[in-house]
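Omission of a single protein chain aside, the complex is shown with its protein chains in their original locations.
The first chain written gets the first letter, and so on, giving A, B and C; residue counts start at 1 in each chain.
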Amino acid sequence: MMIIMKSHATPQQVEHVIEHVRAVGLAVHLSQGIEATIIGAIGETHNLPTELFETLEGVDMVQRITQPYKLASRQFHPENSVFPLAGSAIGGEEIAIMAGPCSVESRSQIIETAHAVKEAGASALRGGVFKPRTSPYAFQGLGEEGLEYLAEAREQTGLPIVVEIMSQVQLDVMVKYVDVLQVGARNMQNFNLLRAIGETKTSVLLKRGLSATIEELLMSAEYILSGGNKQVMLCERGIRTFETATRNTTDINAIPVLKNLTHLPIILDPSHATGHADYVAAIARAGIAAGADGLIVEVHMDPAHAVSDGKQSLKPEAFAKMVKQVGQIAQIMDRRLASVRFPVKQ
Amino acid sequence: MMIIMKSHATPQQVEHVIEHVRAVGLAVHLSQGIEATIIGAIGETHNLPTELFETLEGVDMVQRITQPYKLASRQFHPENSVFPLAGSAIGGEEIAIMAGPCSVESRSQIIETAHAVKEAGASALRGGVFKPRTSPYAFQGLGEEGLEYLAEAREQTGLPIVVEIMSQVQLDVMVKYVDVLQVGARNMQNFNLLRAIGETKTSVLLKRGLSATIEELLMSAEYILSGGNKQVMLCERGIRTFETATRNTTDINAIPVLKNLTHLPIILDPSHATGHADYVAAIARAGIAAGADGLIVEVHMDPAHAVSDGKQSLKPEAFAKMVKQVGQIAQIMDRRLASVRFPVKQ
Amino acid sequence: MMIIMKSHATPQQVEHVIEHVRAVGLAVHLSQGIEATIIGAIGETHNLPTELFETLEGVDMVQRITQPYKLASRQFHPENSVFPLAGSAIGGEEIAIMAGPCSVESRSQIIETAHAVKEAGASALRGGVFKPRTSPYAFQGLGEEGLEYLAEAREQTGLPIVVEIMSQVQLDVMVKYVDVLQVGARNMQNFNLLRAIGETKTSVLLKRGLSATIEELLMSAEYILSGGNKQVMLCERGIRTFETATRNTTDINAIPVLKNLTHLPIILDPSHATGHADYVAAIARAGIAAGADGLIVEVHMDPAHAVSDGKQSLKPEAFAKMVKQVGQIAQIMDRRLASVRFPVKQ
Partner (left out) sequence: MMIIMKSHATPQQVEHVIEHVRAVGLAVHLSQGIEATIIGAIGETHNLPTELFETLEGVDMVQRITQPYKLASRQFHPENSVFPLAGSAIGGEEIAIMAGPCSVESRSQIIETAHAVKEAGASALRGGVFKPRTSPYAFQGLGEEGLEYLAEAREQTGLPIVVEIMSQVQLDVMVKYVDVLQVGARNMQNFNLLRAIGETKTSVLLKRGLSATIEELLMSAEYILSGGNKQVMLCERGIRTFETATRNTTDINAIPVLKNLTHLPIILDPSHATGHADYVAAIARAGIAAGADGLIVEVHMDPAHAVSDGKQSLKPEAFAKMVKQVGQIAQIMDRRLASVRFPVKQ
């Protein structure tokens, strides 16, 4: 960390900053230039906020040289993190495709969908049972009943299940059922929830907040990793910008940037990132071409009658076509689609 | 709600939409124009999502005519909501000024600060005990110990206390101590937390999310109001934009817009909205001039040594000067600063 | 266009609006519902601003049903626009790849680069001679001298040349030399320039402004098209958002959205859209996978010594590798890279 003093800072102010740097256990490297005095603060700085020094008198600015996260950083862990999911290896050569409805609506709906997405090439089943809805008057999900239906779908198809958790209070029941805990965009900085998940052994799909920076996403991953849970996937799902032609703006740049900064697998959600079924396949292809390790896609047997997100849900046939195209692009990228090797209950 | 059909929609598609509208209990008003057929859906539509109809075949777009919230709407409740806080009346003629440190750091710190801000003209004391920090390595707050210190500061000064709640799990202890539950920007759409708070009788300060629209803020208020808790203040605290010269961009427009749309009191947080102590007073004045009902301001006895947010904290003297200017602007707006009428323990 | 009256609008206000609608030559379709009276304004509405009616008393809102542009719209022209460039057909099956340095720096530089990018598979040569620089102290380009060098590079390689125009004043000289007039992001709404270009016969590459919506981009294209110049390509080059990890945020969604809304060819500029050479190939692949009709890429023989945009420029070898990958993705999309069929001067 470099602390740049104002041009008119007094020797006393410089001295005072130096004392502060030493007081938090860092070494000092002093450089007295003509334009400015610069105090290098050397040591374990990733866990120190820059404001520790920014508020001291005479300080002009503080520039971080190393990243503010460590466990999530590729500097610290150069190899890709690869971890198992239903027999496939997330983060390695295989491309994971998680698919299913926004909400679990009924037993028959989720079981029928599970078979349909498996047939089309999915390697995991998604479905929401606790729904974060903007309006208090909207459908809020089936709760534990929905988890039982998902578990039954898993038994029948072998597809591992990915389900969103909204609150610490749901953690015990969720861990009992699900293969992947999804943390939604609105909870990306629900730090109590992140800490609690960090203490479990369940895989996590951490979605980027609507207006979270890439660095903040990595800091939130750090919360989970620092609790001991190493199986974290990051998910780009579109950010909020001025453009209203689509529900969100897919930050496709985030894919190569994240692959560069972190060893964790990167998943793209083209459904939320566009908000329109018509654009999902194009963005799914783009994501894999940009280097993503997987996709999470909303699929519904009858989007026009979905209780939520019907507008952005693919029908199984459209999904199957998308999977085929994505598989071809995966090949160019020297990768292949994951296949399910989970035991299926007969 | 108006459902605009595509120009080439078939009579069957129109009929199918009409059936849907009736199925959810709404009446139909059909208008067959030359450019488009429009189906008016009439009745209690504020609690229905537009996607209910957007996904039906032949539908071009759905336009809401009435607002998607009701209890928070000024249409539904034309008079300002005014509710008591420590003897003053929030939302009426009086301007509330809540002030204090970002974090409660020690007993002596909060008690000293409480006296200082009261002296300077504050009508409430703020202080965090559970801190949402971007980094897992940063100071996370004193917890219940901090609440006890705040309660003691209240006893000595008569200032009601405003404290941020981060999780449902903290609700019982918080309700026991605090006068105003603050919901932070990152939790504005933590719907489980909002529901739980809606069932209490404690006043709420609901902060706008970094990238939440004004409509989403009102929908979140609706969650609390629909639970029965009517004492909700809304807080503009800056939004995230492309501009990096300040920590956030104060959406000053939100103040007159919110005063127009809702009867709830509107508070401005110039500390987070700017992120720099040098700009706090200018934005505080602007907020009151634009029609805000109060301010929440970070004040620290020694900002350079604050454990958090020192950069944006005012020293008591600067705060006192700001209060004076704000009081003069309040007069022009035909208002006055609230004064504390809480009993002080001798 | 639908004009929705306020619920308490008087019959006189409704009558006044109806007169206004008729006065601008539109027919009226009146629909008196229970929630609201809606006045349909029928006829040629694409060239009328909604504010024409929004400001009338008693009007709640005005909703456009048809698009505010016509010549650029796919509704009006369902087939893709395909137009010739150096023997290849832009907007058809072929993928155009325009490449070259940000600035023409010298005769030898541009000639050497032209050969290098042609060798690597480019179908056009880009190079700036009038540079829009944020700082008045930065290099401003070689001017007409640079155009002569570009023309010589074209003679030697057969590559058509793409050059940015910054002002009407430059139009005569530009038209004399260039094959494609590039309108930069900062000039997307320089309407005088657009009108002037609309009166030429030279092909245009119209770049999206940093914070222009997709609709505004199409309206700017309409300016050129309405002047009679039909050879307009649109270029996504990244938008400005809160994310600072990359120079801009590639709005990859814009590619399928634009392909849906317009018949004009869509080009992606992965160099400006990312700002980092390391991310250019990933985003170029993503663009073609999402359906773009071409790419414009900055290539420099020695990026470290480029006078501008070195950070985002590819070396010829990296560019050649990118072209190869893009060609493979083009095949999956049932397309192929354009090849140059321009006569080369011996």
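What to note about this one:
As a convention for this text, a residue touches a chain if its C-beta (ideal position, glycine included) is under 8 Å from a C-beta of that chain, and two chains touch if they have at least 3 such contacts.
Treat the numbers as computed from the prediction; the structure is a model and nothing was measured.
When the missing chain is restored to the complex, the residue among C:Ser31, C:Ser73, C:Asn187 or C:Asn229 that touches it is C:Asn187.
From the options A:Gln12, A:Thr66 or A:Ser339, the residue with contact to the unseen chain in the full assembly is A:Thr66. In the complete complex, the hidden chain is touched by one of C:Leu56, C:Ala86, C:Ile197 or C:Leu234, namely C:Leu56.
Across the entire complex, the residue among C:Met219, C:Val323 or C:Ala338 in touch with the chain not shown is C:Met219.
Looking at B:Val173, B:Ala286 or B:Ala320, the residue that reaches the missing chain in the full complex is B:Ala286. Residue positions on subunit A in contact with the hidden chain: 2, 4, 27, 29, 31, 33-36, 38, 40, 42, 60, 63, 65-66, 211, 240-242, 244, in rising order.
By the touch criterion stated above, the residues of subunit B touching the omitted chain are 211, 213-215, 238-239, 241-246, 249-257, 260, 273-274, 278-279, 282-283, 285-291, 325, 328-329, 332.
What subunit C contributes to its contact with the hidden chain is residues 46-49, 51, 54-57, 68-69, 132-138, 166-169, 186-187, 189-195, 210-211, 216, 219, 222-223, 226, 240, 303-306, 308-311.
Everything below uses one rule, namely that only the chains that are shown with their structure count from here on.
Distance from each chain's C-alpha mean to the overall C-alpha mean is smallest for A.
Subunit A and subunit C have CA centres that are 32 Å apart.
Distance between subunit A and subunit B, defined via averaged C-alpha coordinates, is recorded as 28 Å. Multi-chain contact residues of subunit A, defined as those touching 2 or more other chains: 211.
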